[in-house]
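Missing here: one protein chain of the complex. Every other protein chain is in place.
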Amino acid sequence: MTVKSPPTVAPVFDDGSTVQIPTLRILQADGTLISGAQTPELAKELAHKIYRDMVYTRILDERMVGAQRQGRLSFYLTCTGEEASVAGTVAAFKQDDMIMGQYREQVALRFRGFSTEQFMNQLFSNAKDLGKGRQMPVHYGSRDLHFMTIRSPLATQIPQAAGYAYGQKLAGNNACTLCYFGDGAASEGDFHAGLNMAAVLKSPVVFVARNNGYAISTLSSEQYAGNGIAARGLGYGIKTIRVDGNDILAVYAAAIAARNIAVQEQRPVLIETMSYRLGAHSTSDDPSGYRSAEEEDEWRQKDPIIRMKNWLINQTWWDESRDEDLHKNYRKEILEELKLAEKCPKPPLSDLITDVYQDTPAHLLEQFESLEKHVAKYPDSYKVHGENS
Amino acid sequence: MTVKSPPTVAPVFDDGSTVQIPTLRILQADGTLISGAQTPELAKELAHKIYRDMVYTRILDERMVGAQRQGRLSFYLTCTGEEASVAGTVAAFKQDDMIMGQYREQVALRFRGFSTEQFMNQLFSNAKDLGKGRQMPVHYGSRDLHFMTIRSPLATQIPQAAGYAYGQKLAGNNACTLCYFGDGAASEGDFHAGLNMAAVLKSPVVFVARNNGYAISTLSSEQYAGNGIAARGLGYGIKTIRVDGNDILAVYAAAIAARNIAVQEQRPVLIETMSYRLGAHSTSDDPSGYRSAEEEDEWRQKDPIIRMKNWLINQTWWDESRDEDLHKNYRKEILEELKLAEKCPKPPLSDLITDVYQDTPAHLLEQFESLEKHVAKYPDSYKVHGENS
Amino acid sequence: MTDVTRMNLIQAINNGLDTAMAADEKVICLGEDIGKFGGVFRATSNLQEKYGRPRCFNTPLTEQGIAGFAIGLAAQGSVAVAEIQFADYIFPAFDQIVNEAAKFRYRSGDEFNCGGLTIRAPYGGGIDGALYHSQSPEAYFCHTPGLKVVIPSNAYQAKGLLLAAIRDPDPVIFFEPKAIYRASVGDVPNSDYELELGVAEIVQVGTDITLLGWGAQMIQIGKAAELAAAEGISCEVIDLRTLLPWDRDTVVESVKKTGRLLVSHEAPLTGGFAGEIAASIQERCFLSLEAPITRVTGIDTPFPLIQEKQYLPDHLKIYEAIKSSLAY
Partner (left out) sequence: MTDVTRMNLIQAINNGLDTAMAADEKVICLGEDIGKFGGVFRATSNLQEKYGRPRCFNTPLTEQGIAGFAIGLAAQGSVAVAEIQFADYIFPAFDQIVNEAAKFRYRSGDEFNCGGLTIRAPYGGGIDGALYHSQSPEAYFCHTPGLKVVIPSNAYQAKGLLLAAIRDPDPVIFFEPKAIYRASVGDVPNSDYELELGVAEIVQVGTDITLLGWGAQMIQIGKAAELAAAEGISCEVIDLRTLLPWDRDTVVESVKKTGRLLVSHEAPLTGGFAGEIAASIQERCFLSLEAPITRVTGIDTPFPLIQEKQYLPDHLKIYEAIKSSLAY
């Protein structure tokens, strides 16, 4: 029917291994360009911003893992190792393009302008958390910054992103959607539904598959048998590119081109960023049970932040002393805000029942009334944990 | 990580349109071979059996659509136009390979030895139906014939087939699973889950995607934007082939090779058969609302049964008078069995509650007892429809 | 031009969708075969022709995708009306509905919502559809805070409730009793009107027992009430219309008066929504109840084919249960 397919008389099977999907690379570990590579247009200020946000995120992650170990936080999850995959993509988009992430993309939120205080409010589920203290740490979201609130179920955002972008197309305002997910999430049925629908219905959405080699303990060789996630993009007829996710210039170059395609051609694009989850899956995880320190070390050599720093220094856009200051200032800022957020009161009990519906229905109000009475009877037993009494 | 991918400095996007997936063709409409094509090894008796079963199925379908129009049957659904896609595949498998179909593969069941009486018993939901009159017409199944009972929800059998075949692998008896589904069903999340799991876990299953251009009224151009279903196989690292589904020799050649791969290499295979649903989706459907008579006529010229007949005649394995006899005999047999099945009593009331569990639990027995009493009180109101009183 | 048109339930649905699309260009219809073909039950007939393909289109065959796509559309600010071809096929979308749509506003602290979402699906038995074209899955959704669940029982309700559902600020699951798509005929206003969600309709006032139901069961309940009336039993008949949140006060008031309650639905007994109603009403009407609350429902099996008539709770079963309750 609708496929183009030349006739053949040879009964030959193809498992896709002949289909080459190269990896875009621009920057080498020492910060020099690969021969023949072209730097994408990237103004000094923007380069600085990207770098600063990556450094910020690294420090935030280190600090919060520490805070979790100290028992100040119930849970945390880092972006460590994948900062360039995320920063390099978000930097190519417009401020009002919608971002629908998985959970390991805090650098995108930082890039959009989420403040340290806002991060801390969410992490400590305090009364100032935009999410009203309802979700676990790292489930950030901000309407102002066009960053859809993170949810835990994997891959659900993928068909949603296809729909969101379709709505943007009908609205006709040249905005698009940027949707992140992991190599593990790409095995979910929702991945298939979302990418196929976006392709057929021509949604202006850029999918970024963060292929970091793991889904918790599950190796990507236990996740798929084909040529990564990119090979599937080809199957959907989606314009697809694979990039070195630790190479900020390659990621940025791909993302700029991807957004152009999405908005100009009103169709989806898939970027697969090849990288590595340098840390544990989350603070609940211990990777020593399933991978070697050597493997981790190997990837530490490819750190995307160091690589970008080397490039900036080569450009004479940066130097070590500025770098030290940057680190110091961020550490200080984060620690200060952490302390403030910890002390901030928790959300009121009434937040338990609002927003289930736009207007709280009678039966829920009734349930809440009797809960309030009960809590008033036993105030000591229902102190919100972390609450100062 | 685990993908092979050469580096590139060119930010080029690939939407898969450069990936060629040819269509295997052997037989021409007039029954002669395409130049350069090789006939697969196909003994005369087997060729006869395939042809007879295809003719049988065509006649069965015509007759039952007629019976439905006469109001003797509530529902029916034909294989018309796709007989070769199904007969050519099933013929390449062993009798105890498991078949997990969608619903349009009755010729496979016939090939396995399902009798006219058995077809009729299911279609008329009578007491001799192996399925105990519980599912709509065409939901056949037979443990003896290793043909898993058809269910209505689409694509659910795909991950099940991956699991079934995995069990066969562990059992070590060199059997495999043959799993059919349509171009529409291939959009379901279960398709993605099933093919990917089969690929990763190396299940000996042969998937046959019957691409007939439509899912009810939905054109395949509204179903996918890529290079059919085969292109996805490549993405999963599954050995994949596309064949002309109206060319019995091409289908059979592909299927023989596919089963070999599945069993020898213990891995999945995907065959995409390109064909056309010549009839309505079902007796509940009227295709004139969404496609032209011209389009249908065009495809009628490519009828797989006529093409095979021409080949058989060219081989001097068949002639028109035998063909007429065959048709006449089948028509007679089908009509006779139809009448018998119609008159056969319906399943007993007790079949309403058996098989929900292996042993019917107390609460259900209790519900049944009160139902029995009620029905006994109003016998006329609860005559089983179609039941002779 | 008159103010009302005589139409059947499916025409009223079509008319409701037409009205919604005409009134607000943000309204988008999507689903399997709903485009040019107009849907397997013709609910979307002519809508693509009238409003263009971008606003009324076929999707690929994936219910989880349809639900997810529609949630995204709604989050973006569109008003998404998704059709699931049969309620039996809503289960692949269960995660998107229960984990996503229902919790979208709550989990974001109202930063985001998908209130513009409505999911329509034909449900229930009566068409020789067997296991997979007959189910009544409403109870699954009624256990899910954040959703609204609405079921009309006639053409007038169908249009008015559908318009209210589409415009409701929360995600709504809208089940349509397909058995009476054509059989239920009535006068439907041509105007744009809404019937308030969460409000039950007292169909018939009575004194001896309260009969409660929704969807196609209202016809069985009506017939049973007639049979009972012939024996001098006065039934109060209530059509719930919205199951979540349900109009408990109206039911409580009625049961306090009649002292007896019968609830009927097609879905299997165990875990069906009648259980919730019974539990809730026995709590509030304990001292008024003169007999146990009775449930007349499907039995605890998958939906059968050949014994559909035996399986379904019909007017005779309801009538017998009324008599048993009165005789308690």
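To keep things simple, chains are lettered A, B and C as they appear, and every chain counts its residues starting from 1.
Please note the rule applied: a contact is a pair of C-beta atoms (placed from the backbone, for glycine too) under 8 Å apart; a residue touches a chain by one contact, two chains touch by 3 or more.
Note that the coordinates shown come from a computational prediction; the quantities given were computed from them, not determined experimentally.
Judged over the whole assembly, touch between the missing chain and the shown ones holds for A, B, C.
Shown as candidates are A:G16, A:P40 or A:G184; the residue that touches the absent chain is A:G184. In the complete complex, the hidden chain is touched by one of C:T5, C:N99, C:S234 or C:T250, namely C:N99.
Within the whole complex, the absent chain has one touching residue among A:T23, A:S142 or A:Q223, and that is A:Q223.
When the missing chain is restored to the complex, the residue among B:Q102, B:N196 or B:T218 that touches it is B:N196. Taking the complete complex into account, residues 98, 129-132, 134-135, 139, 141-143, 148-149, 151, 153, 156, 158-168, 170-171, 189-190, 192-194, 196-197, 200-201, 354-359, 361-364 of subunit B touch the chain not shown. Subunit A residues in contact with the hidden partner, per the touch definition given at the top, are 74-75, 125, 133-136, 139, 151-154, 184-185, 187-190, 215-218, 222-224, 284-285, 289-290, 346-347, 349, 351-353, 356, 363-364, 367-368, 371, 374-375, 377-378, 381-382, 384-385. Contact residues of subunit C toward the unshown chain are 64, 88, 91-92, 94-95, 98-99, 102-103, 106-107, 131-132, 139-140, 142-146, 244, 267-268, 270-280, 282-284, 286, 289, 291-295, 300-302, 328.
In this text, only the chains that are shown with their structure count from here on.
Subunit C has its Cα centroid 39 Å from the Cα centroid of subunit A. Taking each chain's centre as the mean of its C-alpha atoms, subunit B lies 35 Å from subunit C.
Among the residues of subunit C, those touching two or more other chains are numbered 57, 59-60, 62, 64-65, 92.
Chain contacts: subunit B has residues 187-190, 222-224 touching two or more partner chains.
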